[in-house]
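Of the protein chains in this complex, all but one are displayed in their positions.
Up next, subunit A:
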Amino acid sequence: MASTETKTTERTGLAGIEAGLDALESTAARRTPWRQTFTEKILPPVIAVAVVLVVWQALISLKIVDDPTKLPSPGAVGDQFAESWRKGELLGYIWTSVSRGLLGFAFALLIGTPLGLLVARVKFVRAAIGPILSGLQSLPSVAWVPPAVIWLGLNNSMMYAVILLGAVPSIANGLVSGVDQVPPLFLRAGRTMGATGLKGVRHVLLPAALPGYVAGMKQGWAFSWRSLMAAEIIASFPDLGVGLGQLLENGRNALDMAMVFEAILLILFVGIAIDLLIFSPLERWVLRSRGLLVKS
């Protein structure tokens, strides 16, 4: 039959058609050139900071505010930084707070992760503590400082307790919403492949919930850091070592506005730096590897 012949040639050409379709329908990833990254990502915040500094200096130079105990000049704050650096205290302040914050955050992860999984997967647990857990997120963690001081005294344990109470709900809630957003199709696909029970959690549920989990971690870090600063300001005690919160409180007691500004700026910078160095790259990597982050 003549038609069989055409069929044979068409069949050998199948691989070619397929390769053509594949090529037509795939798009190659493009790397953003460095110049574009610079003008779109780096330049704008630099300009914003420069504008703030100019306005600040203008307030001083034009004598709109001329009481240095209310508003120190940028130069005075700069000198304050330089002095802390010379005395070798600057890194000490930062490290005292950062080490507390990260250690507390690590504990919060250890507690928040299984808690989040339980709430997400066990109906009774969700009904019992789900609402409380999301409610706790809106409770300012400063509120935990007085009871924590009474229960644990003025020591590091109290700081960690406050961090945990601030961060655990965020981490657990992030994981819960991550699990809730896992498409049921993935779970079905996993089950037909034999990923049931703990295998299903490890190979399908947890990786699928990772974007929500990372978002929860990011928020958890922000809450940890805020809680810690609140704890350090309220419960400053010489024996605890001087962290950034204590530095702020010391500045206030000494009516040294330059020191207060130094502390505020450091708290801000450290919070941003940890986010930029750890959580944002982690989040971007998770989203990008799944094609969820589209370059505009």
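Some notes on this structure:
The definition used in the following text is that contacts are C-beta pairs under 8 Å (C-beta built on N, C-alpha and C of every residue); 3 or more make two chains touch, one makes a residue touch a chain; residues count from 1.
The criterion applied here is as follows: contacts and distances are computed from a predicted model.
The chain that is not shown carries the UniProt protein name "ABC transporter ATP-binding protein", picked from "Tryptophan synthase alpha chain", "Molecular chaperone TorD family protein", "Aldehyde dehydrogenase" or "ABC transporter ATP-binding protein".
In the complete complex, the residue from A:A208, A:I233, A:L248 or A:I274 that touches the missing chain is A:A208.
Panel shows subunit A; residues 7, 10-11, 14-15, 17-19, 21-22, 24-26, 29, 185-186, 188-189, 191-195, 199, 203-204, 207-208, 210, 286, 289-292 of it touch the chain omitted from the view.
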